[in-house]
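This part shows chain A:
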Amino acid sequence: MDTNLIFTLGGIGLCGLGLFGFIYHCHLLRRLIAFNLIGNGTFLIMVGFAQRGQGVTDHVIQALVLTGIVVAVSATALALVLIRRWFHLKGSTQLPEDDAS
Partner candidate 1 sequence: MNLLIDLTLLTGILAIAATSLLSRSLFQSVIFFILLGLTLALGWIRLGAPDIALAEAAIGAGITGVLLLDTLGHLKKTGKLDKDEHRPSYPRLLLAILSSVTLVVLLLWAVFHQPTPAIQLHLLVEEALPDSGVSHQITAVLLNFRSYDTLLEVGVLVLAVLVGLALQTDQHQQDSLPGLPNPLLHACLTLLVPAMLITSMYLLWAGSDRPGGAFQAGAMLAAAFILLHLSGIKLSAQLSHRMMQFGLLLGFTVFLVVATSSVIGGRPLLAYPDGGAGLLILLIELALTLSIGLILLSLFTIANSPPLSSRSGGSNGH
Partner candidate 2 sequence: MNWTDSLPLAVLMTSFLAATIIFMLPEQKHILRSTINLGAACIKIILIIFLIQAVLQQNYPEVRLEVLPGLDLILRADSLAILFAGLSSVLWLFTTLYAIGYLENSPNRSRFFGYFSLCVASTMGISLAGNLFTFLIFYELLTLSTYPLVVHRGNTASIKAGRTYLIYTLTGGVVLLLGVASLYALGGDIAFGDIERTAALVGTWPELMTIIFILLIAGLGVKAAIFPFHGWLPTAMVAPAPVSALLHAVAVVKAGAFGIVRVVYDIYGIELSWQQGLLYPIAIIASFTILYGSWRALQQIDIKKRLAFSTVSQVSYILLGISLFGPLGTIGGLVHLLHQGLMKVTLFFCAGNYAETLGIHKIHELDGVGQRMPFTSIAFTVGAMGMIGLPPVAGFISKWYLGMGALEANMGWVIFILIGSSLLNAAYFLPVLKRIWFNPQQGSWPHERVSNCRDAIPLLLIPALVTASLSIAAGLFASSILSPLGWAELITLREYLR
């Protein structure tokens, strides 16, 4: 078991946990945290899996992960702006469940 594989597995675990939380929770903030867990898991898989295949440190995939992290933080910030506006308008931290659609 090398480091790359271990962290790939960690990434898989994070993705699994994150997906569970993303579907299970209704609270918008909790779902956002869950999304970030999936994101972090994906980044771990990206680097761990690629480096496991290449057998060396892979700078290309690391650069991509840097891009990914920045995109993820932008997404989080955007979501927070929307959540806070929603909270302000409706006083609720979750979306109304519509069973119609």
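The candidates were selected such that all candidates are chains of the complex that A comes from, given by their letters.
Here is the rule we use: a residue touches a chain if its C-beta (ideal position, glycine included) is under 8 Å from a C-beta of that chain, and two chains touch if they have at least 3 such contacts; residues count from 1.
All values reported here derive from a predicted model rather than from experimental measurement.
By the touch rule above, chain A in this complex touches candidate 1 out of 1 or 2. The touching residues of chain A, counted against candidate 1 in their complex, run 1, 3-10, 12-27, 29-30, 32-34, 36-37, 40, 43-45, 47-49, 51-54, 56-60, 62-67, 69-78, 80-85, 87-89, 91-94.
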